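Everything on this sheet refers to the single structure shown next.
Apart from one protein chain that is not included, each protein chain of the complex appears where it belongs.
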Amino acid sequence: MFAPMMKKEEIEIRLKRFQTLIRRLRRNSLSFGASLVILAIVLIAIFAPFIAPYDPNATDASKAMLSVSRQHLMGTDIYGRDVLSRVIHGARVDLLVALVATLIALGISSFLGSLSGYAGGWLDHLLMRIIDTVMSFPSFILAMGITAALGNNLVNVVIAIAITHIPIYTRLIRGEMLHIREREYAEAARTVGNPTSRIIFYHLLPNCFPPVIVQATLAMGWAILTVAGLSFIGLGIQPPASEWGYMTAEGATYIVSGEWWIFLFPGLAIMITVLAFNMVGDALRDILDPRMRGVS
Amino acid sequence: MSAPLLHIEDLTVHFHTDEGIVEAVDGIQLLVPSGEIVGVVGESGSGKSVTALSILRLIRKPGRIIQGTILFDGRNLLDLSEEEMRPLRGSHISMIFQSPRTSLNPVLSAGWQIERLIRLHKKEKAKGAREQTVQMIRQVGIPSPERIYHEYPHQLSGGMCQRIMIAMALATNPKLLIADEPTTGLDVSIAAQILDLLQEMGRRTGATILLITHDLGVVAGYCDRVAVMHAGQVVESASVKKLFRQPLHPYTMKLIHSVPRVDVDRIMETIPGNVPGLIHPPQGCRFADRCQWVMEICRKTRPPVQTLDGDHLVACYHIGNS
Partner (left out) sequence: MGLSRYLFKRLLMVIPTLLGVTLITFTLTYLLPGNPAIVKAGPFATPEHLALMEKEMGLDRPIYVQYWRYLSGVARGDLGQSSSTGRPVLEDFLQRIPATLELTLASLMIAVGLGIPLAVVSAVRRDSFLDHACRIVGVGGVAMPTFWTGILLLYIFFYYFGLAPPPLGRLSSGVPPPASFTGLYTLDSLLTGNFRALGSSLHHLLLPAVTLGFSVMAPLTRMVRATMLEVLSSDYIKAAEASGLPQRQIVYGDALRNTLIPVITLIGVIFGFLMGGNVVVELVFGWPGIGNYAVTSLMSKDAQPIQSFVLFVSVVYVLVNLLVDIAYGLADPRIRLR
């Protein structure tokens, strides 16, 4: 792969590569199905208010704790709220949080990782030590700590997840950058007289991305699990918002009396979403194969 | 010429992959007389390694030996069950591979990897096996064998690792030693030492050696006979003398002429085109697209193998042209 300097050619080549990717993804029907699932979930999240049959926050004491029925495909909870509508709206929260956190992490990591990889020296050393220290924490535990410290709201959850993900992306981008900074086109860019920042961010960085895309897809699943986990504990989401982890926690208290639908469906939603992301991520990794050794 | 120790006839090996059936080896014939060093030479992908693995019946899914006979010491190896085949591996027929460092188990000591084969195949007890191992290490030209016995592959150089592999292969006194590109990845000077060693050990133990290589120079320097493979087929085989003096197949000619020479002043030649894909190979001669004397019939039917001069085999419609 190379980074052409012409704008139009660049776009054409990238488009072609994207089409090849889609074609190869299609060949494996299982992962193609998974990518359709992701698409469906994203659409559900976007169009939630139009898809959900009821208002997720509408309480109705007379309809409390109804099991699965034709009117309420996933039943109702203790406040009479329709579980299906809540699950649909929950997609918004979980996906959005995971996505924003991932994008922030990617943004910061791209900057740090490419700088570190290209410049080397004490900057690289220092950054790697910081990264190592952050990675000395089990990621969920660290996310807990950060959210608890910053305050109990969703923004802080996003920050917490972003922070726990930055080390992985940074290492990855740095590794790729180390690889390609000695390549011919980098040398060419240097000799032509491009300013260093342009070399790093315009010419070299885009070529670091394929393994990062794979990791990001897989990390989305982890991000969703983390949001749900934090909300389950009570960190991040505030009632009455619908969020899958929080809903599972709500439903947990009722299993002793046998009301299973309140906890089951949100948890199932989490599982299906994470599964879909993992499968697509694995398929992407297989496609981009030999470069992927060592990424888990 | 002594009786053939190994006689391969009409061997065909296919690999069933996602992209299609790869016809890796297609109806080859190979004669290896006892006590000689026979070379198999060809580009990568010509089927040399697959042939070697087929002899030892190590072709695994998705590969399958479709047909053929491999006569070793009078027995057809392809008729044997796995149970009957295994005792032959490592004891009657041994094999050494390229990249010696990765062909040795990194977590076992060099000596143990030799000794356990001696224990297994020669049924030796601990003390005797240990002594024989040390002897063997010494024989392959490694100084202080007692110390090397305890070392691990990562502590040894590439050349030493290959010597250990040779020791592993010859410790059991096999009749046939298959060497699959044993010098790839080694320094030129080390490679020469290894080849000298192989030749010497072959002479000493009387083992027959099947030397697989892509290097014609190696063939010229060490082999008695040679078979030339192209795209899964044996296109020519003869004694080394005859082959170099009078190559008959266009591919062989091109191969020989493409070796750069300091004594002859000429432009470096290359062989045009690429090896044809083995998934839907051409039904005629597989060299047709790259051949300068190609005729209509070459593309239609595969050229049959002709025997000239008693032991010079060639598969070409254009014999004698040059």
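Chains: A and B, in written order; residue numbering restarts at 1 for each.
Keep in mind that, in the parts below, a contact is a pair of C-beta atoms (placed from the backbone, for glycine too) under 8 Å apart; a residue touches a chain by one contact, two chains touch by 3 or more.
All figures in this text were calculated on a predicted structure; none of them were measured in a lab.
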Sole contact to the chain not displayed, among A:Val87, A:Ile146 or A:Ile199: A:Ile146
Full-complex contact with the absent chain, from B:His16, B:His154, B:Lys241 or B:Arg261: B:His154
Residue among A:Gly33, A:Pro49, A:Gly107 or A:Gly234 touching the omitted chain: A:Gly234
Interface residues of subunit B (partner: the chain not displayed): 56, 58, 86-91, 94-97, 99, 102-109, 116-117, 120-121, 151-152, 154-155, 165, 168-169
On subunit A, residues whose C-beta touches the chain left out of the figure: 129-130, 132-134, 136-142, 144-146, 148-151, 221, 225, 228-229, 232-235, 245, 248-249, 251-252, 255-256, 258, 260, 263-264, 267-268, 270-272, 274-275, 278-279, 282, 296
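Assume only the chains that are shown with their structure count from here on.
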Centre-of-Cα separation between subunit B and subunit A, whole angstrom: 51
